[in-house]
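Contents: one structure, followed by commentary.
All protein chains of the complex are present and in place, except for one that has been dropped.
So, chain A:
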C-alpha cells in the first residue's frame, strides 16, 4: 500500500516574521524534522512550498511541489490537494513544517492506525484534534477539491464531513507548533 508523506511548508509565517520552515532548532531547519520523521515510514516525501524556500534548502530524496495554480497559498487543504494531485497513493501522512519536536515514533504510531474504513486518522492531544498531523485516505481528494472550488479553505469544515478515526495521544511536545518569535525563544532559544 503506497504511502506518501506530505510536508506543508507553503504558509506565509506572518506571525513569525520569516519563513518558519527555515527556522533552526539545534542547527537544523524546522522543515528537516518533519521530513526526517516521515522519510523512514513513507514511500515518498513531498514538500509543498514556494520556490524560494526550496532554493534555500538542500534535501535528498524529496519531491518539491507548489500549490496548484487555482488555489495557490490557500492554506493546508490546498497543499494537501496539490500533493495528492501530483502523487498518487493510498494514504497520505500530513505534517506541518513548524513542529520541530516531531519524531518518527509518532508517525509510526499513526500509520499503524491506518484503517480503510475511515477517511482520516486524526490524533487528539489534550482533547484537541491535530488535523495537520494526520493521515488521509486518497478518497478524500474529491471532497477537498469540492471544498476548494467552493472557496472553503478551512480544515475544520472539511473534516466535519469525513469519517474520522480519533487516536488519543499522550505526548504533547511532538505536536507543539511554533508560531511566534516569543514561542521560539521560549521553547528553542
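The rule is short, and it goes like this: a residue touches a chain if its C-beta (ideal position, glycine included) is under 8 Å from a C-beta of that chain, and two chains touch if they have at least 3 such contacts; residues count from 1.
Note that contacts and distances are computed from a predicted model.
Q: Report the protein name recorded by UniProt for the chain absent from the figure; options are "GTP 3',8-cyclase", "ABC-type hemin transport system ATPase component", "Carbon-phosphorus lyase complex subunit PhnJ" or "Branched-chain amino acid ABC transporter permease".
A: "GTP 3',8-cyclase"
Q: Pick out which of A:12, A:105, A:161 or A:180 touches the chain that's been left out of the picture.
A: Reading the full complex, the residue touching the unseen chain is A:161.
Q: Contact with the hidden chain only, please: which chain A residues?
A: Residues touching the hidden chain, for chain A, are 117-118, 127, 142-143, 146, 149-152, 154, 156-158, 160-164, 166.
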